[in-house]
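Below is one structure, written out as structure tokens, with a few remarks after it.
Of the protein chains in this complex, one is absent; all others appear in place.
Entry: chain A
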Amino acid sequence: MARINDVGGMTGFGAIDTTDDAEPFHADWEARVFALQRALLVRKIFNLDEFRDAIETMPPGAYLAASYYERWLYAIRTLLERKGVIEEGALDHA
């Protein structure tokens, strides 16, 4: 099945914003999501392939609407719920 992340060759995404921006994070929460992902990988709660798969199987509309680290948060949340580490919907009322 085609996955939404497989965008190579697609048309319609518009011009590239070529701004030379190499700031790794644009908000404190992005760095926190990054650190959470590392911690959970190190503790083998999930592995990198599972993490990538969780991003790649996002519903296409949600994938396209999400920023880079929103996708990471989605993947972490999905895997933790799937594995029963947190309850489903545990973050819905944050």
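Just so we're on the same page, contacts are C-beta pairs under 8 Å (C-beta built on N, C-alpha and C of every residue); 3 or more make two chains touch, one makes a residue touch a chain; residues count from 1.
Assume contacts and distances are computed from a predicted model.
Student: If you look up the hidden chain in UniProt, what protein name do you find among "Biotin-requiring enzyme", "nitrile hydratase", "Carbohydrate ABC transporter ATP-binding protein, CUT1 family" or "Oligopeptide transport system permease protein"?
Tutor: This omitted chain is identified in its UniProt record as "nitrile hydratase".
Student: In the complete complex, which positions of chain A touch the hidden chain?
Tutor: So the residues of chain A touching the unseen chain are 5-11, 13-25, 27-29, 31-36, 38-41, 43, 45, 48-49, 52, 55-56, 64-68, 70, 73, 76-77, 80, 85-86, 90-91, 94.
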